[in-house]
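For this depiction, one protein chain was excluded, whereas all remaining protein chains were kept in their positions.
Let's look at subunit A:
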Amino acid sequence: MFTSVDDVAARLAETGYLASPAVATTVFLADRLGKPLLVEGPAGVGKTELAKAVAEVAGARLVRLQCYEGVDESRALYEWNHAKQLLRISAGRDETWDETRTDIFSEEFLLPRPLLTAIRGDDPKVLLIDETDKADVEVEGLLLEVLSDFQVTVPELGTVTATRRPFVVLTSNASRELSEALRRRCLFLHIGFPDEELERRIVRLKVPGLDEALARSVVRVVGALRAMDLRKLPSVAETIDWARTLLALGADSLDETVVRDSLGVLLKHQDDVLKATAKLDLDAL
């Protein structure tokens, strides 16, 4: 899919995703080694966006499995369309049992869920397994099988093997420690907060109306906030929101009033707002 690490960075940038060297390198390797990519990091740094960007670059279909507590095989893999099977049985009254049995367990009655969808078919796909840490441990076992061999066994139909391996991205917020076995099968990528220069480029790209000097100030203030000991550090998503807010307020430079009034966009806890207000001397007016 990609020829070099720089190629990854350049092509992701075309879709509007500015990748750090770490991200570009790991995506390149995931593609080269054909291994799933496990992405961890704080909320709002672009973990899910990365999968979308890769899909766009590769011209692939994005298949998304959103994990939550209680997601199970029938939500993740496949399910038989029970109602339709019943209809089929009642429609064919005069059939022998053998005919009915083979018939109702055929493709027509299969409801493929994301994992099976990603494996079947010849078109390129990107499989995004979002918030893997929210799923129960049993689902991890299921993922192990699918991700190591890229095949799924449906007892009535036989084994479905991927003719073309999807590019797999798993994301996790680390609310639960994923099992060692799953981690072993994946390349690990931690997306942290970007460095100053990269974040400035991201802000300029996402909020084109913002002038260079203000973008620089915005990123510096966010950097200072991240160095504080806050409950929830502002993420890239918050930086962009803040930049948009400033644009909407028509601010052309930062001052005490503007920052104090819009601090709520960056910080989501009252404790944090108070602490930041004190540390940034916003009360000094």
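By definition in this document, contacts are C-beta pairs under 8 Å (C-beta built on N, C-alpha and C of every residue); 3 or more make two chains touch, one makes a residue touch a chain; residues count from 1.
Note that in this section contacts and distances are computed from a predicted model.
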{"item": "Identity of the absent chain, which is to be given by its UniProt protein name, from \"Sugar ABC transporter permease\", \"Dihydroxyacetone kinase subunit DhaK\", \"HEXXH motif-containing protein\" or \"VWA domain-containing protein\"", "value": "\"VWA domain-containing protein\""}
{"item": "Chain not shown: contacting residue from A:61, A:165 or A:190", "value": "A:190"}
{"item": "Contact set of subunit A toward the excluded chain (per top definition)", "value": "5, 21-22, 25-26, 28-30, 32-33, 35, 40-41, 74, 79, 82-83, 86, 136-137, 174-177, 180, 183-184, 187-190, 196, 217, 220-221, 223-224, 227, 229, 231, 253-256, 259, 271, 275, 280-281"}
